[in-house]
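The complex is shown incomplete by one protein chain, all other protein chains being positioned as in the whole.
Letters are used for the chains, namely A, B and C, taken in the order the chains are written, and counting of residues starts over at 1 for each.
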Amino acid sequence: MNKVISMQHAIREFVHDGDTVAIEGFTHLICFAAAHEIIRQRKQDLTLCRLTPDMIYDQMIAAGVCKKLVFSYAGNPGVGSLQAFRRAVEKGEPRSIELDEFSHFGLVARYLAGAARLPFYPLKSYSGSDLPKVNSQIREMQSPFGDEKIFVVPPLNPDVAILHAQRADENGNTQIWGLTGVQKEAAFASQRVIVVVEELVSESVIRADPNRTMIPGLIVNAVVVEPFGAHPSYVQGMYDRDNAFYVEWDTISREAATLNAWLDEWVYGLNSRAEYVEKMRARLEKLKPGDAYAEPINYGAYT
Amino acid sequence: MNKVISMQHAIREFVHDGDTVAIEGFTHLICFAAAHEIIRQRKQDLTLCRLTPDMIYDQMIAAGVCKKLVFSYAGNPGVGSLQAFRRAVEKGEPRSIELDEFSHFGLVARYLAGAARLPFYPLKSYSGSDLPKVNSQIREMQSPFGDEKIFVVPPLNPDVAILHAQRADENGNTQIWGLTGVQKEAAFASQRVIVVVEELVSESVIRADPNRTMIPGLIVNAVVVEPFGAHPSYVQGMYDRDNAFYVEWDTISREAATLNAWLDEWVYGLNSRAEYVEKMRARLEKLKPGDAYAEPINYGAYT
Amino acid sequence: MNYSQNELMIAAAARELQGARVAFVGVGLPNIVCNLAQRSHSPNLELVYEAGVFGARPARLPLSIGDPTIVTGAVSAMGMADLFQLYLQRGLIDVGFLGAAQIDKFGNINTTVIGDYQKPKVRLPGSGGAAEIAVLCEKILVITRLNKRAFVPRVDFITSPGHLEGGGARKKLNVRGRGPEAVITDLCILRFAEDTREMIVTSLHPNVTREKVQENIGWEVRFAEALKITPEPTERELELIRDELDPHGLYSR
Partner (left out) sequence: MNYSQNELMIAAAARELQGARVAFVGVGLPNIVCNLAQRSHSPNLELVYEAGVFGARPARLPLSIGDPTIVTGAVSAMGMADLFQLYLQRGLIDVGFLGAAQIDKFGNINTTVIGDYQKPKVRLPGSGGAAEIAVLCEKILVITRLNKRAFVPRVDFITSPGHLEGGGARKKLNVRGRGPEAVITDLCILRFAEDTREMIVTSLHPNVTREKVQENIGWEVRFAEALKITPEPTERELELIRDELDPHGLYSR
């Protein structure tokens, strides 16, 4: 089944006002292309889930599409604070947002429970931390074996997950290498899945390396092909993180006015990711890494 | 650190009488080479863990090294019953063995808990089954969120795991492809780990494809290089399952006498796996599959 | 065309998979049945093997449920933790196909022991994945040869729950799976009555009498009012079984 559609189409059809949305990817594979289309379509009241809201949700918060944030680290990694996030939390600008806060392990555990359809997931964290005091979803329970106590968190089951990857076939069978973060868990946890890839490949490429497949087409609703769709984050083997941009964002986002001007130019002012890539072309070319190929392996033909 | 030693040395040093031992591998990568050396060294009172005891534990039970079995499916897959296992359970020959019985998912969950050092693991199975009635380690509990009830099992933490794989470096960094079963979980769950590989490779081969690494040298005590060490089971891309042998085993194992004669010839009568391979050479040659290479992927050089 | 009772059973069982999207393939007969379905009427049927494979396209009949041929060319190969948690428990499997050493009138399956658990007369292999397949697949199909040793009024041990004591008993388990839907044997096909959830014969294989069926069942079995005759296997089905899937006739003679 061919599930390849445009980003515009995918966001219109599968992301609805009021939805719980997870655009995941830990540093790696952050789908800015999808975020920008969600902003352009002026979606409302989204609950946004991500371990690291990062610049991507900072932009979405600034654009006013976010009602609630489910997260574990809201910083600009390697740079400092997320300014739009801070304005929303500290001053309610452009609107106040609710926070549902965990640690990384806690949120990973929520995705694990969500993906496996478990009613909770146990983990050894939070002892001595104040986090359980401000979040009643972090609970302590006694093990049914012995007298050990352990913390548990509830499942997270987004309405839709949007996951960037190196490649998929038209059915949505998706392969990822490098940091795989919680891409697999977020996909299986969600009701609907949009996969965004750098490269569309034939089914035979996927079937030639079944251990590399992280998301099966079985749970994928749409495949969007969007080269450089994760810029300014990166895609292992394809382009580098645009670290200078993460630093620039600190300046751009200090004031709502400069941030909005940036959104006007780079999001509202464009119709598609293709236009963004065209406008950013010179900068993107510089992000190509050298080659470092894996040794090929043999699965063997058994006939 | 170079951890490469002989199988004789590895079994002598890391497998002790009375130990809980997991030689895992689901159909794939079953380390008969290690089992035969354990039999030759006449280890005593082992608790043997495996989802599928298979022919490998049938031989060990017949040889009298097993005191207790932790398992979930004790059949000769695709053939029928395990005869030595049945004689031990039904008639106590050559000795009676204790059974600690789960389903596949339950035993997978025990390894997961063991590997993650969790005091229990929740799973949706066992409803309506009689298994919880005969195994008090399968318990039902109420979720700390909502009123859902769910079954839980305790961790499994073997003293030693013996895991077969395609390749490792001398430090024990190990890569596996094809069916990975519970190799990773069994390794992390155990106090000591012996990795047995078809091929010793340089560290650079491992580092060229870090997503393929399933067991880090960090938790490995010994690396044994033993080509064809999984025969009559198989190694993806290297040799096929010797299905004829699984069928023959049904005949060999029907009577204790014929089974013991087989052990005399193929286990006690040999000093090493190398001798077994030499004696079995013509048969092994026929098991080589055709080629089916994965497409190479690029990790990118970021300098 | 001539065919064996086993060939008919396999072809009839495969037809039960029409319309299914994802099937969980058990060891033995279910294996040949699911592969026949994929090669005949259901080319898009996705095969899941508990060994850790989704979307298998076996180039030969897998010799076991962990055969390397199920990995090469598959959509995804993974560890068993992912298979059981993300596919089965996640609720992605439509049909689970099981065999049975003993099965009772409510479709409860025993693959653990004949006799007492602690002192068994015959020790059977045990659950494997059957206990979880039985509650987590949307529906269950069972394939096994009809005889009195297998079809008993009450199983000695419930490895995999069917409809338990019948009626609404299974509903109270509060599990995803609706339980067994059909039992395909070498003599007939049985389904479960809507109300009592008791097994009833709904289709006789050609040239099989009611008496012959009753002789091989350990309780007084009911026959459906609209009792059918099972269609014969087609030439194509027989070709696939004989030439591709079971050339040595291990399962089908």
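Keep in mind that, in the parts below, a residue touches a chain if its C-beta (ideal position, glycine included) is under 8 Å from a C-beta of that chain, and two chains touch if they have at least 3 such contacts.
Keep in mind that this is a model prediction, so the values were computed, not measured.
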| item | value |
| --- | --- |
| Chains on display which the left-out chain touches in the complete complex | A, B |
| Of A:T20, A:Q59, A:S72 or A:N157, the residue in touch with the unshown chain | A:S72 |
| Listed residues A:D45, A:E101, A:E203 or A:E295, member touching the removed chain | A:E101 |
| Candidate in contact with the missing chain, chosen from B:Y57, B:F188 or B:W249 | B:F188 |
| Touching residues (missing chain, whole complex) on chain B | 115-118, 173, 184, 188, 206-208, 210-211, 213, 216-219, 299-303 |
| Residues of chain A in contact with the chain not shown | 26-28, 51-52, 71-75, 77-78, 81-82, 85-86, 89-90, 101-106, 108, 111-112, 123-131, 134, 149, 177-185, 234, 236-237, 240-241, 243, 246, 289, 292 |
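Here is the rule we use: only the chains that are shown with their structure count from here on.
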| item | value |
| --- | --- |
| Any chain in contact with chain B as well as chain C | A |
| Chain closest to the middle [Cα centroid of all protein chains] | B |
| Chain A-chain B separation of Cα centroids, rounded to whole Å | 37 |
| Averaged-CA centre spacing for the pair chain C and chain A, given as whole angstrom | 41 |
| Chain C, residues touching no fewer than two other chains | 53, 67-68, 71-73, 77-78, 85, 89 |
| For chain B, residues that touch 2 or more chains besides their own | 123-124, 177-178, 180, 236-237, 240, 289, 292 |
